[in-house]
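Of the protein chains in this complex, one is absent; all others appear in place.
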Amino acid sequence: MTGMDSLFLIFAVITLISAFLVVTTKNLFHAALWLIMTLFGVAAIYVLLNAFYLAVIQVIVYIGAIAILMIFAIMLTQRVMNPSGRIFNKNWIIAALLGAFMFIGLVIISMQTGASKTTLPQISGQLDTVSELGQALVSPNAYVIPFEVASVLLLAALIGAIFVSRKR
Amino acid sequence: MIPTTYYIVLSALLFTIGALGVLIRRNAIIIFMAIELMLNAANLAFVAFTRMYGIIDGQVFVFFVMTVAAAEVAVGLALIVAIFRTKHNIDIDQLNNLKG
Partner (left out) sequence: MFGSINTSMILAILPEIMLFILAGFVFVFDLVWDDSQRRNLGWISAGGFSLIIMISLMLGTPGSDSGLVWGGMLRHDWLGFAFKMLFLFGATITALFAMDVEDLGKKGEFYLLLIFSTLGMTLMASSSNLIMLYLSIEATSLPLYILAGFFKDDDKSTEAGFKYFLFGAMASAIMLYGFSLLYGFSGTTDLDAIAGVIKAGGMNPVLLVGTLLMILVGFGFKISAVPFHFWAPDVYEGAPTVVAGFLSTASKAAGFTVLIRVLLTSYAPASDTWMMVLAIISTLTMTLGNTLALAQKNIKRLLAYSSIAHAGYILIGVVAISELGITGSIFYIIVYLITNLAAFGIVSVVGRITGSDEISAYDGLSRRSPWLGLAMLVVFLSLAGMPPFGGFIVKVLVLASAVKAKLFWLAFVGILNSIIGLYYYLIVLKHVYLYRSENEQVEIPVTRPYAIGLIVLTIGIILLGVVISPWFNVSTIAAKVLF
């Protein structure tokens, strides 16, 4: 197995184990930390996939902003670090069955990837992704409208979030 | 070279773990974290497919999904804080003022 392959294996395992722990830990704060670990794992996999810019953005936005915001929310909404017994909600058996079904379905679907186009172009790292991404985002022939809509969306979220969480 | 299928299976596993988290846990913030896992799984699939095809569209999509995820987190956590203020509890089994 080449170096890249073993790297992939390591990071995949880290990501999956951390994700599993996020969903099963009792302590909220620990769950947040495992989430950060999962997000790091995903960022590492982005690097393996030659998406360097996205890996950096993943760390800055997801970990640096979103996960931190979650930690804030945990701090704001926990009165006492209460191990209040059950962590699974009342429908957990049905939910687990549903999850199992979903997983089987998804694996079947994913297996189809191999069928059609496995000719992976040998990306030698000469692809200047950031520049291409930048041009795509502001070119009227490409993604400028979604770009502007994203700005409006952020403004709306900002106004809404401040309004709802402000003290009278 | 790792075939794309492995990445997709990884993303499927991540997605399922996230979905399980949403369906099984009681605390609203954990449910929200699980939703973030699902979004990350979709992002992973996008990036893997982008490398497969060599066109930039998938990465642009991921860029926008991250933006939306950030906005969603802001709104979601604001709503969670608002609920906590009125009920002092964010356990979803206890959210039953609206019957059903």
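Read from first to last, the chains carry the letters A and B; within each, the first residue is number 1.
Here is the rule we go by: contacts are C-beta pairs under 8 Å (C-beta built on N, C-alpha and C of every residue); 3 or more make two chains touch, one makes a residue touch a chain.
Quick caveat, the model's predicted, so the values are computed rather than measured.
Engineer: Touching the absent chain: which residues on chain A qualify?
Structural biologist: Answer for chain A: residues 105-106, 108-109, 112-113, 115-117, 135, 139-146, 149-150, 152-153, 155-157, 159-161, 163-164, 168 touch the chain left out.
Engineer: Residues on chain B that touch the omitted chain in the whole complex?
Structural biologist: So the residues of chain B touching the missing chain come out as 8, 11, 15, 18-19, 22, 28, 31-32, 35, 38-39, 41-43, 45-46, 48-49, 52-53, 55, 57-58, 60-61, 64-65, 68, 71-72, 75-76, 78-80, 82-83, 85-87, 92, 95, 97-98, 100.
Quick note on the criterion: only the chains that are shown with their structure count from here on.
Engineer: Centroid of chain A to centroid of chain B, CA atoms only: how many Å?
Structural biologist: The separation of the two C-alpha centroids amounts to 7 Å.
Engineer: Under the stated contact criterion, what part of chain A meets chain B in this complex?
Structural biologist: Residue list for chain A touching chain B: 4-5, 8, 12, 15-16, 19-20, 22-23, 28, 31-32, 35, 38-39, 42, 45-46, 48-51, 53-54, 57-58, 61-62, 65-66, 69-70, 72-74, 76-77, 79, 84, 86-92, 95-96, 98-99, 102-103, 106-107, 109-111, 113-114, 117-118, 120-123, 127, 129, 132-133, 136-137, 142-143, 146, 150, 153-154, 156-158, 160-162, 164-165.
Engineer: Spell out the part of chain B that touches chain A in their complex, as residue ranges.
Structural biologist: Listed in rising order, the residues are 1-21, 23-27, 29-30, 32-34, 36-37, 40, 43-44, 47-48, 50-54, 56, 59-60, 62-64, 66-75, 77-82, 84, 88, 90-93.
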